[in-house]
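A protein chain is absent from this complex, but the other protein chains hold their places.
We just call them A and B in the order they show up, numbering each chain from 1.
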Amino acid sequence: MDATTRPLARARPLAPRWLGRMEALWPFLLLGMAGLCLPLLDDSYLGVIATRACIYWVLVSALNLVVGFAGQIAIGWVALLTLGAYVTSVLTAGTAIPALPPYLALAIAAVSGAIFGVIVGLPALRLRTFYFAMTTLGFATIVTQVALAWRGVTGGGIGVPGPVFPEPFDSRWGFYYFCFGIAAVCTWMTANIAASRFGRALVAIRDAEVAAEAAGISKPSLLMIVFLFSGAVAAVAGGLFASLQTYITPDAFTFDLSVLFFIAILIGGRGSILGPLLGTILLTVLPEFAAPLVAWSTFLYAALLLVIVLAMPGGIAEMLDFRNRRPLEQHREIAPRTDVLPRVLARSGERAALTLQGISLSFGGVRAVDTLDLTIHPGEVHGLIGPNGSGKTTTLNVISGYYAPQSGQVLLGAEALPQRAPQRRAGHRIARTFQTPRLIGGASVLENVMIGGTIAGRGSFVESLLSLPRHRRDEAALNEAAMLALTTVGLEQLASVRADRLQHSELRFMEIARALMLSPTFLLLDEPAAGLSAEEIRRLGALIVAISRQGTGVLLVEHHADLIFDICDRITVLNLGKVLAAGTPAEVRSHREVVNAYLGA
Amino acid sequence: MLESIISYGLAVGAVYALIGITYNVMFTASRVFSFTAGMVGMLGGVLGALFINRLGLPVWVGFPLTLAAGAVIGVITEIITVRPVLKSIEQHLYVLSTLAFALMIQQFTAIEWSTESQPFPRLIDIGPGLLDQQFWLPVLACGAVIVGLELLYRHTLIGHAFLAIAEDNYAARALGLPEQSLRMMSYALAGMIAVLAGFAGGEILLAFFGNGPMLNFYGFVPVALGGMGSNRGAVVGGIALGLFQQAANFLFGGIFASVAVFVVFIIVLLARPEGLAGAVAVRRV
Partner (left out) sequence: MSLTRRHVLAGSAASAVALASGFPRPAIAASDPIRIGFLPALTGPSSSTGVAINRGTELAVEEINNAGGVNGRKVELVVRDTQSDPTKAVNGVAELVNRQKVNVVYGPLNSGEALAATPLLARDGAVQLHPCFVDSLTDPKKYPLCFRNAPTNQQIGASGNRYVLGVMKVKKVAVIGDTTGYGTASVDAYVPLLKQGGADIVYQGEVDASNPDVKPELLRMRDAGAEVVMPWSVNAGFLARILNTRAQMGWDVPVVGQTTLGSGQTRALLEKPENWNKVYANNFRSCSFDTNGKLPERTQAFVDRISAAKIEMTDTLLWWIALGYDSAKLIAETVKAAGTEPKQIAGYWDQLKAWPGVFGDITWTPDNHNGYPDKDLVFVEANSFRNGSFKIAPGYT
């Protein structure tokens, strides 16, 4: 079967799109219906528990973006619940300034939560996971201590009355609907983010930070936005919490509560919205059903968390993921479609070359790269070979900005590229793949590839939050571009499959598809043939050649001599960090020192 | 006042330092920070009170029994929360598994032992006053552990093996060192150091389940500031923290003391995320 005669795979499944949406939506609709109909049971106790679950979910839905998506271990987030509760209560009680109307107080609480969320989140940019977790715990303690100490305003240990919202939200069920409504809005907003380039970028930061940087994703700004949003929403949840309690004291904001939020997300499954939602409902409702177990509830949550972490890290979401249990075809072929390439790499002609001048880099006492000069011209395949430890990958890392050279510079045309700024390479249309494939195992292949095009999106975070038109246009465009890229590398059949189910060779091609999303002028490939069969290497070679014929300059770091000599226009040989030889394949192949050191007779 | 700051400060500082060393021993064995360090420290106090006060065992029986319990819990920690996670790709899971286990320990103690402070037995009858043994016992324990670890790492084969596994995991395994057994032994050692901290500090901190999270945090500060894996840094950091905390207690009162400690902690960490003693940057790409 000729690869070129197969029709182009369509981005849409056989069924109409809205049916596919329904498949994802029905659990939410079911829960929504159940929630709306709850008052019909006329059970006030159930109402209190349900209101509490809604309030906790409001906080957890936003915290989910921080913990579940961005992977930041913010265990002490109860600090923001406390802050929001106190700000709202103090402003409506009038202990600091004359009393304000409740909605205004809630809004001010949201703003204070946003600011404090950023403060609590800031250490995440500098610290390792465990350290950051500790700092959040410290913040939680601090907020409680301040609430205790600032007696004049917060009432200290005696506390302060909670806000009462005006009609129609002052009755039991009225307030329930208020909280339910806010919970529904938060679910919608966070689901929008999850299905946007921001959500995918967050997961990329969590699971494949290095690849995220290569795709141009800026961890600091993205994390700050998420902490801001999460803090604001958590503070709103705090205001609602204070209203439900009718009276708040510092001892209501326990460490147990903070742990509950965190565990709900982990049990639910990271990267999912439905999972943590079910997790929150479960953890709020469970202690009420088993009165004798109440004292043991935190113990049981912790045990459940341990079991989930060890046995099913994907949590409830993984349990409910039936689609990804269907077996895959056993003997799959990767059949790239190079005829699609012009649509992928369409851009105006630029003729600037990528030049390394006198690059030197040492690690401790070891000279990894020694005064290296290298030029990659657009439209040519430039091979970089050498024995292990000769500095090939180091050179690639210098070009892509992960390492800063001690001397020398990297030039794009005449412009020197900034050092130690890997996330800015994407803006210069320089893309790369990695020696070990960096993927987000829990996401689909399509989503993995879409991450490559993150910076092509125009819509802001708020537009994604509210699913405004520009966000939807972005998504459609990214979707289409990703399918094109997948078709190019021959993986379009696997678009909706979880990436961690793919074979090693398929992952290598997937990385190339992700790199193609940038319409790169320069493509850096780090040993893409490692682990591929002979036929796959042949197809890879054809793909690389086709890419370069479109005007992209390709730097190919490789061990497979045959592949190198087959497709490269120029080759540079490294040994012990120095250039041993450089030139056309014929020149290099006959170069005496190269033969001695590397190729053999 | 000064004598009180010094005596209390050194004593609690030594306890914090010992917990910091616990973190370090676990970290060097597995590259993992465990939330159980402080919890096992708390158990040192609780088990000491249980064996000696409740069950009436003499000190020379109760103390080794407590140490043994600490070793056992250390090994259990390794088996159920560290070993399975190290095998998986997701390294961050260790934070969750150790947190879960730590919470289980804490809640179990709260329910089975008590949520109130319980008395800790008086171990030696020297004091009261500034030379009371409740002050210099922790310091003595800390010194003994430091000397013991030095001897272990430098002069015994096992100690060398521990260091090898920590330095270069792959090379050590290639040489045939039994990585798994060595890691279990490291964790057993860490467990013993932690219960020693709780036991030695029991008279000051009492047998209280709430000591767990407190020791977790204050025992971590010396590690963060002193540099992970550096036991000397942990000792210096721990003593400094203890003295600073007591001084702040005197000057500002309880609430502001903890705020002060935390603020200093955050500022130092943000300025030098790898700690003041610095550490090796790992190759990411």
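Methods note: a contact is a pair of C-beta atoms (placed from the backbone, for glycine too) under 8 Å apart; a residue touches a chain by one contact, two chains touch by 3 or more.
Source: prediction; values computed, not measured.
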Sole contact to the chain not displayed, among B:76, B:177 or B:206: B:206
Absent-chain contact - pick from A:95, A:249 or A:435: A:249
Residues from subunit A at the interface with the omitted partner, ascending: 41, 43-49, 52, 148, 151, 156-159, 161, 244-252, 254, 256-257, 288, 291, 294-295
Absent chain, residues of subunit B that touch it: 1, 4, 8, 12, 110-111, 115-119, 122, 128-129, 132, 204-206, 208, 210, 214, 246, 249-250, 253-255
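In this section, only the chains that are shown with their structure count from here on.
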Residues of subunit A touching subunit B in the complex: 71, 73, 75, 122-123, 126-131, 133-135, 137-139, 141-142, 145-146, 148-149, 207, 209-210, 255, 259, 266, 295-296, 298-299, 301-303, 305-306, 309-310, 313, 393, 397, 402-403, 434, 441
In the complex with subunit A, residue positions of subunit B that touch it: 33, 80-81, 84-85, 88-90, 92-93, 95-97, 99-101, 103-104, 107-108, 111, 213, 216-217, 220, 224, 255-256, 258-259, 262, 265-266, 269-270, 273, 284-285
